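Structure incoming, see below.
The complex appears here minus one protein chain, its other protein chains still in place.
Per-chain residue numbering starts at 1, and chain names A and B are given in the order in which the chains are listed.
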Amino acid sequence: MGKKSIRIQLNQEAVECTVDDNMTLLDLLRDVLDLTGTKKGCDTGECGACTVILDGKTVNACLILAVDADGSEVQTIEGTGKLNLHPLQISFVENGAIQCGFCTPGFIMSAKALLDRNPKPTDEEIKNALSGNLCRCGSYNKILTAMHKVISKE
Amino acid sequence: MSVNKDECDVVGKNLPRIDALTKVRGEAKYVSDIKVPGMLCGKILRSPLAHARVLNIDSTRAECLHGVKAVITYKDTLKKVFGVNMRTANNLLLQNEKVRYVGDQVGAVAAVDEEIALEALSLIKVDYEELPGVFNPFEAMKPGAPKIHKEENNIALSASRSFGDIERGFAQSDFIVEDEFYSPPIAHCCLEPRGCMASVDASGRLTVWSTTQTPHPLREELSDVLGIPMARIRVIQQFMGGGFGSRMGMDPIDGIACLLSLKTGKPVRIVNTRDEEFLSSRIRYPMWIWLKTGVKRNGRLHVRQVNIITDNGAYNMEGDSVMGNAIGKIAQLYAIPNVKYEGKLVYTNNVYGGPCRGYGNPQITYAIEIQMDKIAEIVNMDPAEIRLMNANDPNSTTVSGLQITSCGLKDCIREVVEISGWKGKRSKKPGQQLSIRRGIGMATMIHGGAGVKFFWGDNCNFSASTVKLNSDGTADLFTGSAELGQGSNTVLAMIAAEELGLKLEDINITNGDTLITPSCRGAWASRQTFTAGLAVKLACQDAKRQLFEFAGYLLEANPEDLVAKGRSIFVKENPSKSIPIAKATSEAYFNMGTPIIGKGVNSDPWSSKPDPKTGYGNPTSAYAFATQAAEVEVDTQTGYVKVLNMYCAHDVGKAINPLMAECQIEGGVLSMGMGYALTEKLIMENGEVKNRNFTDYRIMTMADSCNVHTILVETIDPRGPFGAKGVGEPAMIPTAAAIANAIYNAVGVWILDLPITPEKVVKAIKNKQELKVV
Partner (left out) sequence: MRNFEYFRAESLEETIFLIQKNGQTKILAGGTDLIPKMKRYEISPKTLIDIKRIPDLRKFKCNGDGSLSIGPLVTFSDILDDSVIKGSYPILYQSAQVLGTAQTRNRATIGGNICNGSPAGDSIPPLICLDAQLRLINQEGERWISVEHFFESPQKTCLRSDELLSEIKIPPLRPKTFGAYMKLGARKALEIAIISVGVLITFSKELEIVDDIRISLGSVAPIPIRCRQAEDILKGKEITEDIIKKTSLEVQKNINPISDLRGTSEYRYEMAYILTKRALEGLITKQ
């Protein structure tokens, strides 16, 4: 059955591989490319732990077919703050916005995508952008604080 | 050099977590992230029926499927029961005679990939003889109800205790309040689904990477259930995406992964899907609580009686102690002279319960604290005042034998009154718009902050730690404790740094690897700061004693006169006489030929298992207290409750890391606390969980969060490390009751069964005469 050769711009590097048509982008990242920073929390697009930035917009990688991502730009947590930490990452660390850490990569990607588009979002805009990322440890307010610190520095 | 010898350098500081950088880069490896060559995918075959006899299991077609490396059933096990309490354990890794809930484990496969494993599952043919099921404890107790195990009326445990004289107590009471409450089944919803990778090597030694809260006990349980000596089993706790009690003790996944690895000779990893997490993972015990309280005219609590029916589910896990904790709390929260508590733990064909943050306490606190507000209204007292009147005091003993040392309950109540603007907000505002009403309410709690002795044995609440001082003055710290994400590694490293006179970055901590670390009972009952912290402190004191021998020689001073601080050792009364710690360690290693290794064992000398006959005793070495107030806005037409603010004062003894303590409290409130109050409930139908995803099982999102104002009350516990005690569970214990009391203040209705859905609020308002709904 379906197997395709695909090419994606992954964290600004060209990557080529052959995938089954039914493989998700999430499984491609985690199982084939060994990029396990993007997490699988529900696999049905509800928890946001698998959030990546696809062509500039946040998506749940578990709902994107790898073949569908052919030709697209994908940013994951591994490509964020590679040489120097992104200000969001520094702020999350300094402001207690991380507990178990499972949701953290997804939150960083959602927060980054928001600030890339809108460097000064309101609290309502932040909540709209980040409400698709669940945190059972309840770090929501600390994440908001961490974002405020980054926004006020811009 | 002038040094403040008393002020802490590390403890009490808002230092970033030591694992934060790893996590924020996406480099933390959780069980589902680890891969080893040759790794197979394991999948578990689960029963679709709630109650059935297993007549036959035919796995031949599955075994023949290309890519399948092993199929196992109960025949591949030693058929040994497992559990934290072996006296009552009755769950098997794989069922043989009967399945007792939808999701019960019947078989398992290991295959080269997930697709083949799933196909193999579908090829295993199980012949079931379906039996009638029973899904409600009241039905289960009726004569003639289907028998789930061997117990008559499906009663796994009946408990009853009393202190004082309750008949006289009620006779002497001026007012009596009596209510029934209901607490639903709740899912832990750890963001990381549970998983385990097991790998057997050529010599038959098993290495197990698990999402476990209790690595050392897991090793013991695996040894027992697999019949393999402990020396041939190594359990490694990976980074964990949450625990909240769900991963205390062995999960069938752990044992099954081991069995598959043993059979195939290959590493096998099993990770639950989210659907499996909801369907078959242990839950918070549902409870029906009948509570009756008698009070004197002046507001003094005089007598309390509780009866709890607990839905145990299909198997014994820790229902006896969870229910015991719940019923016992009526004798613990507030000073009260006459109490009687009874409970029945009843089997049903529902998914079984297990430890869940608070361990029965959120359920009973909901009842106790709503009744406190009812009583306040009857005796015409402010809810804060009546709580102050009845609050526990430091250095007191409760009627059931709890020895309370540090206690900041009154301080917590006062702080919350202060920061919330309580007095102004409690009075009714004239002219408030009818359809949206505001209210404020509070609740308090007591909870153990140091672990208890009666799991796995009669005297088993220890923690052990070792520390190596390296020749350059840094330290390697080893602790058997478990880091679930609550931050224990950072806190323990801070305790070590403070004790050794080093900086946090000088400490390299290793935890939860049974080969490398000494034993600790793990993360549960909010015990690790206190219990593991003391072990770490003892180990560092031991190392320091050895170090001071060498330093004393170098400084020509008496070791008893030395202090370690700021990476230096100096003479207490003459701080200018000092050397760097690194010099002392170097001297030890290279000139004295003696490496420095410290050992600390904390066997928890202060607590004891309560008397089995009377129930009297002090089960925990330290108690945490808290008060939370909720400010809400209720839409009287839709019933929607918006939490505007939470004000939380927590007696933490000493905040080793105040920022992290705040994170725990805020976090507990914003997700589990508010969810328990307003939206969470597993919806069961004939034993099957119906809402098995995050859309239908509603945990709080960022859009639902409210302001949380936190105050850390430091009572400096006399026993805890630097005065600290536990904070993890207390974070969410009083939240639901505070919200319920705030709703009453807003719209005059009590909702006694959780969650407080908009629908229930609307119905309650309708039934109430005074409010007119436009």
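The criterion applied here is as follows: contacts are C-beta pairs under 8 Å (C-beta built on N, C-alpha and C of every residue); 3 or more make two chains touch, one makes a residue touch a chain.
Since the structure is predicted, the reported quantities are computational estimates derived from the model, not experimental observations.
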Checked against the full complex, the residue among B:Phe278, B:Phe694 or B:Phe722 that touches the missing chain is B:Phe694
Across B:Ser519, B:Thr715 or B:Thr757, the one contacting the chain not displayed is B:Thr757
Sole touch to the unshown chain from B:Leu78, B:Ala171, B:Ala231 or B:Ala703: residue B:Ala703
Where subunit A meets the left-out chain, the residues are 1-2, 4, 20-22, 24, 43-46, 48, 51, 57-60, 62-65, 67-68, 110, 127-132, 134
Contact residues on subunit B toward the hidden chain run 637-638, 640, 678-679, 683, 690-691, 694-696, 698, 700-704, 757-759, 762
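The rule is simple: only the chains that are shown with their structure count from here on.
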The distance between the C-alpha centres of subunit A and subunit B, rounded to whole Å, is 30
Per the touch rule, the subunit B residues reaching subunit A in their complex are 14, 16-17, 19-30, 32-33, 35, 188-193, 239-242, 244, 273-274, 484-487, 659-660, 662-664, 666-672, 693-695, 699-703, 705, 707-708
Residue set of subunit A touching subunit B in the complex reads 30, 34, 36-44, 46-47, 49, 76-78, 80-81, 85, 89, 92-94, 96, 98-105, 108, 126-128, 130-144
